[in-house]
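Sharing a structure with you now.
The complex is shown incomplete by one protein chain, all other protein chains being positioned as in the whole.
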Amino acid sequence: MQIFKVFMKVLKKRIRFAMLYVGIFLGIAIPMSLNSSNPGSTKEMFVKESKSKIGICIFDEDNTPESREFTSYLAEKYTIKELKNDDEVIMDSLFYIAVDRVININEGFADRLAKGETNGIIDSRHMHESYNTMLLEQDINSYFSSVSAFIAGGEDALSASQSAKEALLEDADVNVISFTGDENEDYPHGFASYYRYMAYILIAAVVGTLCPVLMAMNRKELRFRTNCSSLDSSSYTKQVLLGSAVFVIGVWLVFVIAGMILYGGVYNGRAWLAVLNSFIYAMVAGSITVFLSTFVSNMDIVNFINQVISLGMSFMCGVFVEQELLGAGVIAAARFMPAFWYIKANMMLDGTEAFDSTKLAQYLLIEASFAVVMALLTIVMSKARYNSTALQKKAAVAAVKG
Amino acid sequence: MANSVVKINNLVKRYGELIALDHFSLDIKEGEVFGLLGPNGSGKTTTINCLLSLLAFDKGDIEVFGKEMSPTAYDIKKEIGVIMQNVAVYEELTVSENIDYFCGLYITDKEERRKCVEDAIKFVGLEDFRKFYPKKLSGGLLRRLNIACGIAHKPKLIILDEPTVAVDPQSRNNILEGIQKLNKQGATIIYTSHYMEEVEQICTRIAIMDKGRKIAEGTKDELKRMIRNTETVNIEILDVSENIIKEISALPHVYDTAYDGEKLTVYCSGGKHNLIRILDVLQKHDMAFGRVYSELPTLNDVFLEITGKALRDKED
Partner (left out) sequence: MFFHDLKYMLISGFRVKSFLFWLMLFPILLGTLFKVAFGNVYENDVLFRSIPTAVVETTSDPVFHQVIDSIEESDEPLLDVEYTDEENAMKLLKEGKVSGIIYVGDKLSLSVTEQKMDQVILKTFVEQYGVNEKIIKETAEKDPSKIQSVVDKLSEDVSACRDIPVTHGDPDIYVQYFYNLIAMVAMYGSVTGLHITVQNQANLSALGARKNCSPTPKSVSMLADLTGSFIMQSACMILCVTFTHFVLKIDFGDRLLLVYAAAILGGILGVSFGFFFGAVNRFSLEAKIGIVMAVSMFSCFLSGLMMGQMKGIIAEHIPWLNKINPATVVADSMFSLNMYSDYSRFISRIITMLVITVVCTAAGIIITRRKKYANL
């Protein structure tokens, strides 16, 4: 177990750096998931589930009872946001969909309303041609349509506005049938996003902290010395894998415990399954790292490869952009990546997909198999690249010249 | 009387509680090959770093070429060439590019520099390796490159800090010869090492350091005269009796003997015929013996006597 001990020693030397790195990623993970404690999804940005999430900003320059009536109608259904009447602020808010439309009620609104001149009666600014903006437009149009109808029926502008408001605020008869999974109270959507982002965080943190340790151990001089010993090459690799596993578990625990703080206590029920899911994924991340370290020797490159793998895989497998939004070709390719199955399992746990324990077990097994495959590949690669003959070839080139 | 090239006066350098240099003084004259000898951790490299104004020190003053040394004394720095213990070259530049680069930090005239680079390459014998990258060079060649980078600008003072660590014998000889050549060409050399054979071979004057202090200084012979021992006689012999050893011990100029069952070692101080007298005693008792050889004292002996420990650790 000498190799294992050495591994731990090499790790100890770098522990401060590892902690800092993990800390930074924790700093990324927490705001990510806090923000999505309104159910996190990119789609949410554009498609708000309930009307009250649609935001409007209203500048009322008419200030008549009629205009106030209109404003109060909108306030009942949507969220009114106050913005500075500054072009840049408005642009930003529209772009980031803090508000979906900015409405200007111009002077003379009440008069025009009384006359039934509803076309272009208010000024509106919006940026995206989204569902939200369409819905708003539709609603505003129906408001004015109803008001003019009431006026045509004999009412004055103000009472017509009030009647219209009353009529429009009546809720329709809506029946919600559930075919898919319910949100589970042990593992709510909002919290589930923390584990969703783990698909990115875990792998980036593990590769970034474990790879340098492994690279240090793979330095030619050290490997030569090891190879001279009576230690079998695959035993060496196995011990390294063991050491890596221990370290990865440590890192994983940090994130699990941080998750508990977000959860508000010890996990319950389904949340434990999510923890299991993340454990398997952490092992996959570790095995990928070990595999990487067999052919990377430069610290600069490690970070680039790390970002390509972690970010690239995350985008393609539905970590930052929902799986349902990704194209068919992307999904097909993503099936070959562990993050894809991790996310599928997570979606099943949080109720986005109907819960099926056999399927869940399948996903977890597929995930775990990535770890096994990577470990095997590592053993093979390690033998090929680091046996003394291979190292000798590299050294011989230099020696000959001397 | 030759000029002083380097004058170090009462240098004190502390690292917290540890005193690395303890009122250390040196006076190196022009044209010398000055050796700074001492075990690992004695303060050789610290002295060099202070001399080069890389390291701040607590007390004392340093003069080079008669002027006070400081980090911005660029006119002084122009005349100094440095070869550090660690190889300091660019991995991404070839041999000739490396030499050209470092020479260019000193010599700005293109034509002059070109000549200097060419001379440097020839001097260290790297003509066949001009386009090689450092990665492809063996340890010895790499050291040669390191040296070339330090002397290309033909400095008047050359400082080498343990330049032959982990170098093959051929390259080592090459380096030592080169240093002597440079000295003949007019450079003053400061050479630090813990290999006494090298120091003995090329240095004109030597200072021995230990624990930040100078414990002895002088030419080779002056140093050896400082100690008692002038000759050590070794005889391979079996079964020598106590009486015979006593008799040998009583011989004039013999001050100590040692016998380990296979070899008899006799330490003599002074005298010219010690060997004959010892052999006479053995022949008188009809003792058969194997090889006999006589050794002159080494600097290691000097160090040993003065400090009570060896210059080099066992593993060397």
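Each chain carries a letter (A and B) given by its place in the written order, and its residues are counted from 1.
The working rule: a contact is a pair of C-beta atoms (placed from the backbone, for glycine too) under 8 Å apart; a residue touches a chain by one contact, two chains touch by 3 or more.
Values in this document were obtained by computation on a predicted structure and should not be read as measured data.
Shown as candidates are A:A192, A:L292, A:L326 or A:L360; the residue that touches the absent chain is A:L326. Here one chain is not drawn; of A:M91, A:L253 or A:A361, the residue touching it is A:M91. The residue from A:M127, A:L158, A:V254 or A:L276 that touches the chain not shown here is A:M127. Where subunit B meets the chain that is not shown, the touching residues are 15, 49, 52-56, 70-72, 74-75, 77-78, 80, 82, 84, 86-90, 92-93, 97, 101-102, 104-106, 108, 149-150. Panel shows subunit A; residues 14, 16-17, 20-21, 24-25, 27-28, 31-32, 35, 42-43, 45-51, 88, 90-92, 94-98, 101, 103, 116, 118-132, 134-135, 137-146, 148-154, 163-164, 167-168, 170-180, 197, 200, 204, 208-209, 212, 298-301, 303-305, 307-308, 311-312, 314-316, 320-321, 325-327, 329-330 of it touch the chain omitted from the view.
Just so it is clear, only the chains that are shown with their structure count from here on.
Mean C-alpha position of subunit A lies 64 Å from that of subunit B.
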